[in-house]
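The complex appears here without one of its protein chains, the remainder shown in place.
The letters A, B, C, D and E name the chains in turn, as written, and every chain counts its residues from 1.
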Amino acid sequence: MTRGFYIGRFQPYHQGHHRVVQEIAEEVDELVLGIGSADQSHSVRNPFTGGERIMMITKALVDVDLVTYAVPIEDINRNAVWVSHVQSMSPNFDVAYSNNPLVVRLFEEAGIEVRGSPMFDREVLRGTEVRERMVAGDDWADLVPDPVERVVHEVDGVERIRQVGDTDIDSPND
Amino acid sequence: MTRGFYIGRFQPYHQGHHRVVQEIAEEVDELVLGIGSADQSHSVRNPFTGGERIMMITKALVDVDLVTYAVPIEDINRNAVWVSHVQSMSPNFDVAYSNNPLVVRLFEEAGIEVRGSPMFDREVLRGTEVRERMVAGDDWADLVPDPVERVVHEVDGVERIRQVGDTDIDSPND
Amino acid sequence: MTRGFYIGRFQPYHQGHHRVVQEIAEEVDELVLGIGSADQSHSVRNPFTGGERIMMITKALVDVDLVTYAVPIEDINRNAVWVSHVQSMSPNFDVAYSNNPLVVRLFEEAGIEVRGSPMFDREVLRGTEVRERMVAGDDWADLVPDPVERVVHEVDGVERIRQVGDTDIDSPND
Amino acid sequence: MTRGFYIGRFQPYHQGHHRVVQEIAEEVDELVLGIGSADQSHSVRNPFTGGERIMMITKALVDVDLVTYAVPIEDINRNAVWVSHVQSMSPNFDVAYSNNPLVVRLFEEAGIEVRGSPMFDREVLRGTEVRERMVAGDDWADLVPDPVERVVHEVDGVERIRQVGDTDIDSPND
Amino acid sequence: MTRGFYIGRFQPYHQGHHRVVQEIAEEVDELVLGIGSADQSHSVRNPFTGGERIMMITKALVDVDLVTYAVPIEDINRNAVWVSHVQSMSPNFDVAYSNNPLVVRLFEEAGIEVRGSPMFDREVLRGTEVRERMVAGDDWADLVPDPVERVVHEVDGVERIRQVGDTDIDSPND
Partner (left out) sequence: MTRGFYIGRFQPYHQGHHRVVQEIAEEVDELVLGIGSADQSHSVRNPFTGGERIMMITKALVDVDLVTYAVPIEDINRNAVWVSHVQSMSPNFDVAYSNNPLVVRLFEEAGIEVRGSPMFDREVLRGTEVRERMVAGDDWADLVPDPVERVVHEVDGVERIRQVGDTDIDSPND
């Protein structure tokens, strides 16, 4: 049995993430999706709460033939302990998936196998693109799986990101 | 659609928790199991990591006819913001289940419906009992669902709790 | 102009505190009441929030002939920086009032004048007494100034402390 | 009785804030001024400590016909719990005043009434302007109420901001 | 070249610690002394600051024929990341020395060699004993190396522990 670990902020979970998961599904039996910066929300960069992102991922993966876990990972703000923090919050995993150079480095220094993916590079789709379209009032629904679209609507997500996106405000005291 | 929320430390997830979940299953369509003190581990009171407890719960509930989410909740150490913290880390829920008086009070002050359960009171089984048996070398396996027993063995849990239980040490500096 | 500083948890602000303030009023022109553990609430030891305690103090002192400030001080959990923390959150002060040996020591090491008070020692009345009466259903109202009694009622404080006091639970995960 | 809540960093409390308070005074009986980022100081963006800002506000409002509370609010760095944090540190309030889109959003999601103000928009005066004048050695005193000017002088504030403003240094390790 | 790691709170560094270091000196070329709970001070259990303990250790070891490092380790309050935290704050080490069961377990789970020591067990001398003698006014100086006695006097340590030891107060809000 092989279990993989795939970290992202998933703000929101989009088609690019979804294709990566489908690709990983051919290599592992179970996959943990670690939701980074789970404690951050209500900003342009991190509009959705950890719980909302759990919903998106769980609903989007319900028909994928893979045992998956959606695990919120709060920021710990110390790179040197980040791998241990992730390991303590996640079911054990055998291989990590990432193209983020820092994540790759941290896992490698900890002796954990890391795999990149051609899909990652081809992935022109980025969370930034989805969020910018939401703020601008452009079409964004095609960029995410249908269940994610429904979650965004349920939490009034477009209105939220547009409202906080009026300015570059990230905290209540800006 | 009704979604419930059931908070516990699940150190470990045992038959008492399991019966409560089965009882709740008759009232809700989906259930979030919030894993409290998710950042605590390797002590007699909190032997298992958040990730290990996710494993226990997920494996134990695989055959229960209920959509479930196992969500680690790190301690925030401020009762007045605890409900908001839980809400931000969890999928939305309509009703909370607890017999813990503080949890009941906090949810009530936040205007969230809380339901107790006769099962909770009849539940003589407590996590303390399971952990004490582990430390003492007594039989404990019957007190937990089979998949939980397997997780405990995989992570060498009995040896861990016995080792840290030699003393009343809770931190590396005691 | 002399400004004093008087630290306490004020759980709740009671007649003992009030007599101390009246005594101090004869020595200073202005007085800061530092509300310690301002981030703690909803436990037997700390039932009231920082904001509720601001209300109690402000309302109780409205007729005292002294300029007063009620300043919440969050716990910082490092004694060595506690004085700096207090100083940064409070208007400047010339003298601190306390009979707590640790507070006296910390202020003295920082070179700040500390004054004890005979009143402190005669003060048989302690917050513990008030809280125990609330939990037990005994008379407590005579132990606090009238405006404090009103604040306690407004926030449903007696019911809160009785509810969380059913057990010795201090956190939602106990 | 109506109590309002007005959040700001008040670095420093200036004429723009003062006019807003006077406007709010016509709508409420009591007003809480929440001092945001109360734990930040000694930077160009946040030159004054929480305690110094309490002084500014209290002294400036002494002649305003309104019961006011100056309450320091430390940063909590999680937008999803920020409203609960504010509520726990402040006397209860019925309505919040803000034109900050994030603050408005957070209060609205929590079901709290928020009122904007034409005054806010007309308010060309910003804290940035006051601080830049202080750094540059230009006249700034007319931009703040007289008691605030006195507090700034007492704490040697202009020299402080000029000194830390020599560079764009925000922490001792830059 | 072999480098060892020896963790303790060193409140204060006493003859028992000193004999352990001398024993370890025969096995390693360099030794890191990790000062646990470095952020705690001014309590009966943790009377001395991290900096004061650096002084004690450095001065006591000046004549020991071993390259030593005295490294303060702040509490991180999450056992699962404690080893990574220690590793990030310490020069690399090959072997850890401890008889604390939790420390042994954490290092073992991280794949780091841990050695106990007969000396540890024979070591009837404990920090508790030294501190209790200080509080009681009994002779304590023989229990510590001479340079430690001098440091204790320089920082007025006996008076400090006696003063905070009048009660069982651990925080300024007790």
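As a convention for this text, a contact is a pair of C-beta atoms (placed from the backbone, for glycine too) under 8 Å apart; a residue touches a chain by one contact, two chains touch by 3 or more.
Since we're looking at a predicted model, the values are computed, not measured.
The absent chain, not drawn in this view, touches the displayed chains A, C, D, E throughout the complex. Annotation: of C:A80, C:A141 or C:V158, C:A80 touches the absent chain (contact as defined above). From the options E:V64, E:M89 or E:I112, the residue with contact to the chain not on display is E:M89. Hidden from this view is one chain, which touches chain E at 38-39, 41, 49-52, 54-55, 58, 69-72, 74, 87-92, 154-155. Of the residues in chain A, those that touch the hidden partner chain are 7-9, 36-37, 75, 77-80, 82, 100-106, 109. By the touch definition given at the top, chain D reaches the unshown chain through residues 39-43, 49, 160, 163-164, 166-167, 169-174.
Just so it is clear, only the chains that are shown with their structure count from here on.
With steps allowed only between chains in touch, the distance from chain D over to chain E comes to 2. On superposing C-alpha atoms, the copy chain A sits rotated by 180° relative to chain B, to the nearest 5.
Of the chain pairs A-D, B-D or A-B, the one whose interface repeats that of C-E, sharing more than half of its contact pairs by residue number, is A-D.
Interface comparison, A-D versus A-E: the higher count of C-beta contacts falls to A-D.
Between the Cα centres of chain B and chain C there is a gap of 36 Å. Separating the CA-averaged centres of chain A and chain C is a span of 45 Å.
Residue positions 39, 41, 49 of chain C are each in touch with at least two other chains. If the chains shown are joined wherever they touch, the resulting network has some other arrangement, not a path, ring, star or complete graph.
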